[in-house]
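Take a look at the structure below.
Removed: one protein chain of the complex. Kept in place: all other protein chains.
Letters A, B and C mark the chains in the order given here, with residues in each chain numbered from 1 onward.
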């Protein structure tokens, strides 16, 4: 099994894809390496959040994704 | 002809009638005399307004109602 | 689109709002407030009286001030007079705008003024007795917000 990384909203365009699979476990440093420089730049901004296994991380640098978990990269939102 | 005095809202109950006719012209002092003590007390409160000929008076003590005009006594409002 | 009315018969807010929304093509948002006679408080009937030479002209002036103060596309302001039963609509204010803030604030502004600064007098019947209702202190405080 693996970790699925999902690119939401404008990060999808920046990454050039909707999702990718990487080997588990996945931590913050590993995430920055696999997503490409443009997305990595965005991830380091406070306004971009990360959810792991359906929970938004209070501290995204503490990411610890295990086999089968989904990591969602969440840029600034805009609804309504 | 005469001046019609209209009692609006709760002033109607206080006056015991909806309207009365009095001789023209009608000024502030004359109004206080004809409406009865209870209504006169109310009229002297800032929160009670007077309209003459369809206009609310900025200074109700300046009332000068002529023949055929309607004087409306307007207690605190409550809509919606 | 501007639609200011005093109605002496029951009305259907949904129908008014549907027409109003359709009459403002290109809008970004519509905010609507509908006030009804409460039915949970032992009120058997409610009666709103008005003073014809002032009431509708006063509502038109309120609409003028609302258009001057907020960036609106349209304003609907409908107020009942006469005797009403619990559950019947008393008032409906709807504002259409490009952006939600103007629409929401315009409705808030109109309602505060209709409640405590328009030419209506309201009384309720409870246990067969009529009681005149004055605005609550909260209503006067709400109105005072707009003087700032």
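Operating definition for what follows: contacts are C-beta pairs under 8 Å (C-beta built on N, C-alpha and C of every residue); 3 or more make two chains touch, one makes a residue touch a chain.
Please read all numbers here as calculations on a predicted model, not as lab measurements.
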Visible chains in contact with the missing one: A, C
Missing-partner contacts on chain A, residue numbers: 6, 8-10, 13, 51, 54, 56, 70, 72, 74-80
Residues of chain C (touch criterion as defined above) contacting the omitted chain: 14, 17-18, 21, 25-36, 38-40, 87, 98-101, 103-104, 107-108, 111, 115, 138, 142
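Just so it is clear, only the chains that are shown with their structure count from here on.
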Centroid spacing, where centroids are CA-atom means, of chain A and chain B in whole angstrom: 73
For chain A paired with chain C, centre-to-centre distance based on mean C-alpha positions, whole Å: 49
Gap in Å, rounded to a whole number, between the CA centres of chain C and chain B: 27
Overlap residues in chain C, where contacts from two or more other chains coincide: none
Junction residues of chain B - those touching two or more other chains: none
